[in-house]
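Structure in structure tokens, see below.
Every protein chain except one is present and positioned as in the full complex.
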Amino acid sequence: MISGWLVAALSTFYLAVLFAVARFGDARADAGKSIISANVYALSLAVYCTSWTFFGSVGRATSGGLSFLTIYIGPTLMLMCVGVILKMIRISKVYRITSIADFIASRYGKSQLLAGLVTVIAVIGVVPYIALQLKAVAASLNVLFQQSDHALLPWWLDSTLLIAAVLALFTILFGTRHLDATERHEGMVAAVAFESVVKLVAFIAVGLFVTYGMFGGLSDIFQRATESPELARLLQLDSSRAGTWTAMILLSGLAIIFLPRQFQIIVVENVDESHLKRAVWLFPLYLLLINVFVLPLALGGLLHFNGQGFNPDTFVLTLPLARGAESLALLAFIGGLSAATGMVIVETIALSTMVCNDLVMPFLLRSTWLKTEKQQDLSGLLIGIRRVAIVLILLLGYIYFRAAGEAYALVGIGLISFAAVAQFAPAMFGGMYWKQGTRAGAVSGLLAGFGIWLYTLLLPSFAKSGWIGSGFVEQGLFGIGLLKAQALFGLSGLDEISHCLWWSLFANIGCYVAVSLNSKPDAVEASQAERFVDIFRHAGRDADARLWRGNASVEALVGLLERFLGPLRARQQLAIYAQGRGAVDWHSLPADADFVHFAESELAGAIGSASARVMVASVAQEEDLGLDEVLDILDEATQVRAYSKELEVKQQALEVATAELRGANERLRELDSMKDDFISTVTHELRTPLTSIRALSEMLHEDPEMDLSDRKRFLGIIVNEAERLTRLINQILDMAKLESGRAEWTTSEVDVGNLVREAIDSLGQLFREKGVALESEIPATGPIVLADRDRLTQVMINLLSNAVKFVPGGSGRVHVRVGSDQKSVRVVVSDNGPGLTAEECNVIFEKFRQGGNTMTDKPQGTGLGLPISRQIVEFFGGNLWVESQPGAGAAFIFTVPLPAPEA
Amino acid sequence: MKRASPVRQRLAALGLLGVPLLTYPLLSLPGGNLAGIPATYFYLFGVWAGLIALAAWVAERRGK
Partner (left out) sequence: MTKKILIVDDEPNIVISLEFLMKKEGFEIAVASDGEEALAKVASFNPDLILLDVMMPKKSGFEVCEALRADPARAGLLIVMLTAKGRDTEVAKGLAIGADAYVTKPFSTKDLAVKVKSMLGVN
């Protein structure tokens, strides 16, 4: 037996916990340590799952089978369009937008008319949805109290009204504690995320209990359902309702972003754009989890209560109760209460902001009373208005519940609201992506869509409950058949939601596009269109500042801020702004366009963009910029942007080119100095023999009496030096030819073994003279390569004569080996000379760098033999290198690639 | 020109992929029972879970 007091105490306790979470969140936010993480953000989106989900889905499933899922598939798909949502968030952040009405109004020229219209549609459209929550909580209380005999309430107090009152009080405590410039309520978001967890846990608990406690698991339930023809129908999709299925996905996809509370949570309460990345999958996962047991619960309820007339919308409670699981039923009740309170709190806060900023403020601003009370701080008044609005909205919800609530199941009521907010889609999407969309277009589209919604959905819902006559539904307005409310122009065969959605969006989009194309935007509209559509490109405020021209005084604007934000908050924001502009405090700032823009956007955060514009205009004399002028400025801004981008690109190209040039110059200079060095070295090498030749021949010439022996010695030196000079000149020319690529090559098949043997023979005398042993290891024939025979011989002779030059006389040994693998011939000339250091191994291949620099006796040679040999070998595609260590002899190795085998 | 980020494009593509997968006529394909559970039920939740898993993979993947 559940006592009424227990239920009341439990509910109060739960609400107190929620409240504590919210206070905690607010406190942390005030301390600058936000608790809103990506996960909290994603969970808070689950405010989408209301009593509709908690109770209604099961009810829906008992008649529509799996079709209840469309309401959750739509949001899943919509959320994946992250780009669209990101754009809404960015626009709202930049322009301090605090509600969907503010968004649309701001886009279409900060229009008060449009803001009011959107607010009216939102309030009227969403009232049924709030009624749904009241109905669900009332119904769940009824179920619990049917168990207990004593009445909790005196007869004159309606439980639903009481619920509405408690929720109103709770919302006021929750959401309107203070007026925030950005209309962010971190505590509320935290509480919503918390209640999302509670309702998920509660629902899954009931699902598990019913599926595995009352039945033998999923397959058991489905098995038993299949046996009954009536239930088997629910397991199959009805493809004749394909259109409805798609329409519901579209409808719910739109609702997830355009319902005022969803816009509030997704866009306004977003603290970090990167949180979206988590939400994009975590929230759909939440939806999936909360839906897994819906169909089993529905089938289980139908099977268990088989025709006892229980309301399927309360199966979540009645099933556990039927098994006496009272504590589980209480948990389910708390889950349902949680779902309802979450929705009501966020929805009414969002709506009250809209009502206050977009309906009440415009009237207040025009009233003389406000003008006479110029000095008064109005932030308290704003909060008061919001609180009253919250109470009124809940009251409207209650009235709708009384008027039409009994005629519909929970889901039916909710869908009416969905269809209403879907009317915002053309104006919103058009506003974000289509610059030509105008205020006139938006107003006419919204009016047309809303009108059709009223006529085909809302009024018939009243008619159904007998509250107004149902003639216009059954016979058509004035008896005209074509005007039947739910078969407009003879369109029948659709369910009422699809019917309304189709006609209303058709009219809405049609009017929006047609009127937009045939109307001219005014200056403000055109500039707002530009800013919204190109939000990602308008990084700075450059164009914004230029779009305002006039006279203003800092004091008057600051006065405005203090009135609407409260003095404390205003000073804070001013200090931050002044700091951003590099000023010590705001007193020193000029009342320029940028300051006006700042003041207006701060005000927009508090009272909405349309009212903010009016207020700023009341203290500042703005010069009217004509449409043409605005378009010029915007055009210019666009051009300047494009131009500066182009400049940037060009500059980058220039920088790259400059760097390349600098590099080339560097290389040239290097080459130049190398050439310089080379010439200087060549000069030195040529002059050295020339010096001996000249000096000696001059002395011979001037001294006829010179000794014969001296004469012979000198002539011998002159001949040697002349030979050296010739050799040097030949090699320099050779080198120059090789390097410039003008050398002549006669390529033929060359037997390397043979060639090496011949070279050894030709130098045999030299080896014998110095007493150097020469061993060779050469195959009898081959290998054959394609090369210039003479050039290769030149290399071989160079290597051999180098070797004999460096090995000690008498004990010197030189070893020559010719080998080959698949790819190349390898010739190794190794000696037992003094060897080379690692550094020398590289250096000796440079021009005029001879080995043996450390020896006192200068070796004979030009210092060009090895560089020339390397050039030759490399020309044939081979390599020439040396492997050596000091004291261990040296091995000069060259390879020449073998010709590719003919295929 | 700044292009939409690859992550956003991939997610949008997933959303677009989901539309035909979760509406008619594809929806009328699965029939019969799997382990006593209707194939349609399996199909809907399976595709849905698959989309969520892919979205999670795309959105949470680090760097690249």
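Per-chain numbering from 1; labels A and B assigned in written order.
Here is the rule we go by: a contact is a pair of C-beta atoms (placed from the backbone, for glycine too) under 8 Å apart; a residue touches a chain by one contact, two chains touch by 3 or more.
Owing to the predicted nature of the structure, the values given are computational and were not obtained by experimental measurement.
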Message: Checking the contacts here: which visible chains does the omitted one touch?
response: A
- prompt: Which of these, A:273, A:474, A:703 or A:769, touches the one chain of the complex that we don't see?
  reply: A:703
Residue, one of A:665, A:683 or A:837, that touches the chain absent here: A:683
Message: In the whole complex, not just what's shown, which of A:165, A:364, A:447 or A:717 touches the removed chain?
response: A:717
Query: Which of these, A:694, A:712 or A:823, touches the one chain of the complex that we don't see?
result: A:694
- prompt: If the missing chain were put back, which residues of chain A would it touch?
  reply: 680, 683-685, 687-696, 698-699, 702-703, 710, 713-714, 717, 720-721, 853-856, 858
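One rule holds in what follows: only the chains that are shown with their structure count from here on.
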Message: I'd like the Å distance between the centres of chain A and chain B, where a centre is the mean of that chain's Cα atoms.
response: 20
Query: Within the complex, which stretch of chain A touches chain B?
result: 66, 69, 73, 76-83, 86, 218-220, 222-223, 226, 235-237, 239, 242, 245-246, 249, 277-278, 280-282, 284-285, 288, 292, 295, 536-537
- request: Please name which positions on chain B make contact with chain A in the complex.
  value: 2, 4, 7-9, 11-12, 14-15, 18-19, 22-25, 27-28, 33, 35-38, 40-41, 44-45, 48-49, 51-53, 55-56, 59-60
